[in-house]
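Every protein chain of the complex appears in place save one, which is left out.
Let's turn to chain A:
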Amino acid sequence: MNKHKNLLTQLCLLLGLLASGCQKFLDVKSDKKLVVPQNLTDIQGLLDDAATMNLVRTPSYGEGSADDYFLAPSSIAALNHVAKAYIWQPLEYRYQNDWSVAYLAIYNANLALDLLQEIDRTTANASVWDNVMGSALFFRAYYELALIGQFGLAYDAQQSGTELGIVLRRSSDFNIPSKRSKVAECYHAILQDLNQALSLLPEHPQHVFRPSKAAVHALLARTNLYMRNYEAALSETEHALSIKSTLMDYNDDTDIFSLTAAVPFKPFNKEIIFYTEVYSGFGLHTPSRANITPELYSSYSINDLRRTAFFLANGTNQRFKGSYASHSSTLFSGLATDELYLTKAECLAQVNRFTEAMETLNIFLKKRWKNTVNYPTITATDQADALNKIRTERRKSLLMRGLRWMDLKRWNKEGANIILSRTMDGNTYALEPNSPRYALSLPADIIEQTGMPQN
């Protein structure tokens, strides 16, 4: 019996050891690649996930609804039920779409901000901590601006307090219900985030996938421009240009393969301040299918290098090939210096400094003109003339960049009275200047899940 007693004691000891060692035994990670984001590197990683934050992400519905292109009847026939979007009628569509893709980037930003609360900012980690905070705020503002530009009507100081905008999410907890905020709230929230981010980011980013001071200024410029705060927008463009103002010379530049090439611009060219791409969406704007509106194309002079760089003949039509995304089927939608120059010119004209406005415009356009031919300096007789010419050049430079829809809306608010028109199946459809359809349809399943009002 003694013998057995010994054995039993040993057994109990073994079980005891097991019980205590069990915790350690089970503390092994089950998948070496899995991680719960906790430290600063992990959180920065959330914002460095280009596939989620930058690439093929920004809303596309607006570009598809804008007038820089038209579709051939055979392409329209292939659209099936999405054809409604082509003629600006309410469209019922579901996941996956502009909304889900943009809000995924916003989730990452919100999660980064939530996780950052748990980490103390010390002198040792200050620069990384600040970069994370600033980047998260920037990304959130960036996508919110892109979304409000598409799903809300143009900013109007009187009416935006009552018109519906987008959802402003401020936490990564999905149990908090979504509500549509007013357009005014949305724009103010964007400005707030950007102003907070300004001091936290470096002047130049490690890679244009990441935000920087220059990007914040450029985005502030865009936001203020959309809000028609021209003084503020002007000051922001100047801040941005003081950090980065390089322009490519289309005649010859290290960042250009060749103007006639199928893809003329090298990836991440020197004009880019912050890089994002337009989401594929319904495919209306896909370069291989979208034919450039004839009057737009014919407005480029023979000696205008943009004519060669941006367009490729496709039968009797022209297709867009000048994407800064260096890809024949993806559109660039980020922040770049060419936009800054054009915004600056427009703002100067708006505050009645139209001579300076034309100067800025000429500095910019000279880089787009064949240098073997004399550059015809553009002048303006008055503010209205200046604005007209600047707006035309803005459209000609920044086409297929996800910007046209917002430009149409805000110019119509200033009385530009631009009417869009498209034909389908022999019928003509028009979009009136201040039509409520300028605020595009939200996804049907979002409306079902949240009960929010549809546009």
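The definition used in the following text is that contacts are C-beta pairs under 8 Å (C-beta built on N, C-alpha and C of every residue); 3 or more make two chains touch, one makes a residue touch a chain; residues count from 1.
Keep in mind that, in the parts below, contacts and distances are computed from a predicted model.
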Could you tell me which of "ABC-type nitrate/sulfonate/bicarbonate transport system ATPase subunit", "MaoC-like domain-containing protein", "SusC/RagA family TonB-linked outer membrane protein" or "Group 1 truncated hemoglobin" is the UniProt name of the chain missing from the displayed complex? "SusC/RagA family TonB-linked outer membrane protein"
Which candidate, A:Ser172, A:Asn251 or A:Ser435, sits in contact with the chain we can't see? A:Ser172
Pick out which of A:Phe70, A:Tyr86 or A:Tyr103 touches the chain that's been left out of the picture. A:Tyr103
Touching the unshown chain, chain A contributes residues 4, 7, 11, 14-15, 18, 22, 25-37, 41-46, 48-52, 72, 74-75, 77-78, 80-81, 94-96, 99-105, 107-108, 111, 167, 169, 172-174, 176-178, 206-207, 209-210, 262-263, 267, 288-289, 314-315, 326-329, 445-446, 448-450
